[in-house]
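Report on one structure; see the data block that follows.
Only one protein chain is missing from this complex, and each of the others stays in its spot.
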C-alpha cells in the first residue's frame, strides 16, 4: 500500500486521481471550512498541528487500514494555519480494487483522525 | 438539492469540487475500468445505456436521497460507449453539510444504480 | 392490441433483433407478454428468472396490466458503474 501524507499551509491542489492497474475505485473526501461555528459567523479556521505526532498517528491509522482492507493507496493533505471559509482543510483519496473497501477505509480514516490526530481548530472571526 | 446528470462518450473532465456556503463535506467516487474481467485481460469496456430510462431511474434515486439526507448537490457522469482500462467510467460527487450523509448518500446512490439503472457492459478484448 | 417489446444488451444477441411487435388481448399482464415473447424467442427462456421488465421508463412486476401502445423493455441484470 502506498501512502502520502502532506501537512501544508497552502491551498490543496486539484490532483488527478491516482490510477493503477487493477484499481477499480477511487473515493475522495474534501472537508470544507463552513461559514459558521457554534452558530456564529466566522471568516476562517486556524489549524494548529503537533506535526511529529500527527505524522506518527496517521501512520498508525494507515497501518490499521492496511490490516483490514486491500487498499492500494492513500493520499492525504491536511492544511495547517489559516484556512478561509469554503476552502478545503482536509483532502483524502483512497484507491482500491472495489468500492466497498475504499468507502469503508475512508470513513474509518476520518473517524480515527478525529479521535487521535493532534490537530486543533481556532475560529477566526 | 441541485442535481446534474451527464451521459457522455467523452472522458470525464476533472471538475473542481462544487463548494457552497454551509457545505462541509464533498465525497467523490471514481469507478475505474479494471484490466481484467472474469480473470481475463481486457483492453476496454463498452457501456450500453437505455438513456431515457437511465435518466428517469437516476431521478428516482436522487429523489430518494433527497428524502433521506440533507444533501446539497449531486453531480454524476456515466460514460457510454467504449472506456479504456484505467479510465473512469463513473464519477459521482455529493456535497452536504456534514460528512456522514455525503458518504451514506454516495454509497446508496451507487448501490441503487447497480440494481436499477439500465446500463450494461461488454468487455473489449 | 399491439405492444412494442425492446431488447437490450445480450438479449438482442439472443433474439437477433432490437425490438418486436407482440399482439396480446385486452387485460393481459406483463407476465403473459413475457411468456409470449419467450415462445417466440426460445433462447430468452433460460434467462426467465433474471429478466428485468420495464413499461416505459418504470420497472413493473408480472401482474402489471398492459395498455395499448405500451412500450416494454426486457433486459438482463444491469451493470452500470
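As written, the chain order gives the labels A, B and C, with residue 1 at the start of each chain.
The rule we apply is simple: a residue touches a chain if its C-beta (ideal position, glycine included) is under 8 Å from a C-beta of that chain, and two chains touch if they have at least 3 such contacts.
These figures come from a predicted structure and were not determined experimentally.
For the chain that is not shown, the touched chains among those present are A, taking the whole complex.
The omitted chain makes contact with just one of the residues A:26, A:44 or A:110: A:110.
Touching residues on chain A toward the chain that is not drawn are 31, 47-50, 52-57, 78, 89-90, 110, 113-122.
Methods note: only the chains that are shown with their structure count from here on.
Averaged C-alpha coordinates give centres for chain A and chain B that are 22 Å from one another.
Per-chain CA centroids place chain B at a distance of 27 Å from chain C. Separating the CA-averaged centres of chain A and chain C is a span of 48 Å. Listed for chain A are residues 99, each touching two or more other chains.
Counting partner chains per residue, chain C has residues 81 touching two or more of them.
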